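Missing here is one protein chain; the remaining ones are kept as they sit in the complex.
In order of appearance the chains are A and B, and numbering begins at 1 in each one.
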Amino acid sequence: MTVGELARDEFLARLEHPGISLDTGPFLIRIKTAIGELADEVRFLYGEFPVLPDGGITHFRLELRRPAGLRRWWRPQVFSLFDGERRFEPMPLALAIPTLEWSLNWCVAANAHHHVMVHSAVLERDGRALLLPGTPGAGKSTLCAALAHRGWRLLSDEFALLRPADSQLVSWPRPISLKGPSIDLIRAFAPDARLGRTIPGTPKGPVAHLRPPSASVQRARDRAEPAWVVFPTYRAGEPARLTPLSRARAFYRLAQFSFNYELLGPPGFETLSRAIDGCDTYDFTYSKLDDALPLFQALVAPSSRRVAGS
Amino acid sequence: MRSHSSKPSWRPPRGVSRDRSGRARPLLLQALAEPERLPSLSAAGWDRLLREARRAEMLGRIAALVAGLGALDRIPTPARDPLEAARLIVEQQQRLIRWEITRILHALAGSDFPIVLLKGAAYLLAELPAGRGRLFADVDIMVPAEQLVQVEERLLQAGWEFVTLDRYDERYYRSWSHELMPMRHRHRGIVVDVHHNILPPVGRLLADARLLLEAARPLPGSRLAVLAPPDMILHSAVHMFQSGELHSALRDLTDLDALLRHFARDPGFFDALVARAHALGLARPLFYALRNTRRLLGTPTPEGLERRVDIPPRPVRALMDYLVSRAMVPRLPDATPRGVTLSRWALHVRYQWQRMPARLLARHLLHKALSRRAAR
Partner (left out) sequence: MSVPTGTVWRVTEGSQLAWKSWDDEHVVFDYAAGSTHLLDAIAGEALQALAGSPANLSSLVRSIAVSIGVEPDTALELRIQETLDRFHDGGLIEPALT
C-alpha cells in the first residue's frame, strides 16, 4: 500500500493521528501533522512510498504543528518536533514543506552514523553511481533533477550514504528541492517532471519540490558502486567542461562535504578512500543543461574511462 | 518487517517497584535490568526503546547488551541500524579515550606518582562490563594533591590548554574545586579533568583522598591504577547526586548497576563496601545508590543491606524517591510538548542546512553532542 493508494480522507486522518509511517528505503519515518496544506503536499511528493502499518519500528518521528493560541493568527508559523521534542526554531507557515524536508535531513545527519554521510546528490547508471557533491548554489540540484529525467536513477539529492562494510551507496530517494530560476529551467527541460507547489518568498527566492521519479522510489533498496565523483559549479555563460581532478584532491573535498567521517574515525577514512579508489574524479563547470548532459552520458561509455592509475 | 507481537509483552522485572503514577515504566529501565529479554521484545517495543535510549544517550549501551547476548540477528531488522550507528560512535570515542590516556602518560613520563583513572576511563581500561557501549567525552584522572601543580605544568607544556572559562569559573576552580580546570589538547577534542580528590573540599561530605590512593589497584604493566571496587562504587554514588547533571544521572545509575553486579561475585564485597562507606563518611550517598539501583534497575544486593548503611528520615527518603524517578527516568514527551523551553540544543534548522557547510555542521553537531555531556 502506497501513500497514493490511500484515499485522501483516510490519508489526512491518519496523518493527523497517529501519524503516517513511511518506508523511505534506509529510513522508516513517521510524519504527523494536522496542517491541511502540508498534508496534500506530502501526499503528492511522497505518493509512491509504501505506507507501513502503525505500531512498528520507525527511525525518526517528526511532527509539524502550528503554535497554539492567538499566535496562530498573526504571521502564522510552523514548528517541527523530533521525537516529540522541539529542537528547531519556528518557521513561517508557508514554509511547512521545506521545514519538513530540512528537519528530516537534520534527523539523518545527526543520527545515521551507520553510514558515512556526504552532502551530495547521487545518481546511478548500470549499477554505477555518480556523486555530485556541492554547496548550495553550485547547481547540484538542478543537474541532479535533469539527470534524473534523462535515464539516470536518482539515489538522493542531498545525501550520499556509504556503507562502511563495502563503500556501496545506499539510496534515499526524496523530493528534490529546486530554487529560483531552476524551477522554470527544469519545467522546460523535463516536461514530465512532477513539481509540487511553488513557495514564494523564501530567503532564497521561490522554492519548489520535485517528486522523485517512480523508478527511483521502486528501487529504493538497490545499492550502487561509486564510479564518478564530479564537483559541479554553475558559471553563467561558460561552456560545459569536465576537468580531471586528482583522486587525493577529490578525497579531500569529499571529506569537507561529509557530515560524519571524522566522527567515525578510521572506518570513516577507509570507507571514503575505498570509494575514491573506484572512482574517476572531475571538476565540472556549466551554464546550460543541454550542454551539460551529453558530457555525463559520455562518462558512461566504456571508452571514456580513465586508465587505472592515470 | 518482522513482528514479535505473539510473544508475551514485558513486565517490570522482579524486585522492581512500580511507577507510582501507574504510567507504563520506561522500557529503557527494563532493558537495562533484564537485557536477556531484549531478543523477545516486539517491534512496537523496539520502537519505543530506541527512542528512550536515544534520548538518554544510551543507544550504545543497548547495542553492547544485544551484541553481548549474540542476539543481533534475532532483533527486528530496522532496529539494527540505530544500534550499529551508536556502536560505531562509541567505538571511535573509546579509541580517542584510550589514545588520550597514552598521551597523558607520555606527558607525565619521568615522574612516578600513581595516576588513577576515574569513571568511564577506568571502566574502559580495567575492562569492566560498565565500560561496554558507554559513551564519554572526557578522561578523568586523580593524582596526589601535592602533584597537582606539576601535572598542570607538564600538561600545559605538552600542548594542553585550559578549556575557556569565565573568570568566575576560574576562581571557583582555583580556590575551591577538587580538580584542575578542564583541559584539552590544542589538537584534539577530548577534555581531561585532573582531580586530587573525588569530592570538593568545600562539600559537606569529605572523603580522604589519601585513603583512596592507597587502596587503588594498579593496572597490570602500567603506572595507571583504578580505584578499589568499593571506592569505585562510592565515587559513582557521590557523582550521581552531586554533579547536578540530571541527564547523566541515568548513566551513573547504569554504571553503578553494572559495577555492583560485577563486584558482587566476590563474597566479601558488600561487607567491605559498607565498612568503607562508613570509614569515608559516604554512607548517605551509598544508601541512595543502593536504593535506586535496586528500585529502578533491579540490581541484586543482599537482603537488608541498605539498613546496614544508613537510613534517612522517611520524608527525605520519599522526596528523594520522587525526585529520582522524575529526574532520572527518561520520559518521551509524546503526549504534549508541555512548554518545552527552547534548549541550547535547539537548532535553527533552516539556517544550519542552507548556510552551514557540511563539515561545519558536522563539527557543530559533534560539539553540541559532546558539550551536553561535558558541560558541568
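The definition used in the following text is that a contact is a pair of C-beta atoms (placed from the backbone, for glycine too) under 8 Å apart; a residue touches a chain by one contact, two chains touch by 3 or more.
Values in this document were obtained by computation on a predicted structure and should not be read as measured data.
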item	value
Touch with the omitted chain, as defined above, among A:188, A:215, A:248 or A:298	A:248
Chain not shown: contacting residue from A:2, A:135, A:218 or A:273	A:273
Among B:39, B:189, B:281 or B:312, the residue in touch with the chain that has been omitted	B:189
Identified contact with the non-displayed chain, of B:35, B:68 or B:159	B:159
Footprint left on chain A by the chain that the document does not show	246-249, 251-252, 255, 262-263, 265-266, 269-270, 273, 276, 309
Touching residues on chain B - with respect to the absent chain	92, 95-96, 99-100, 103, 106, 158-159, 185-189
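The rule we apply is simple: only the chains that are shown with their structure count from here on.
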item	value
Separation of chain A from chain B, taking each centre as the mean of its C-alpha atoms, in whole Å	37
Chain B - residues contacting chain A, complex	1, 3, 43-44, 46-47, 50-51, 54-55, 76, 78-79, 81-82, 84-86, 88-89, 91-92, 95-96, 332-335, 337, 340, 342-343, 345-350, 352-355, 357-359, 361-363, 365-366, 369
Chain A residues within the chain B interface of the complex	26, 28, 52, 55-59, 61, 65, 80-81, 83-89, 91, 95, 98-99, 102-103, 105-106, 109-114, 118-119, 135-136, 164, 203-204, 255-260, 262-267
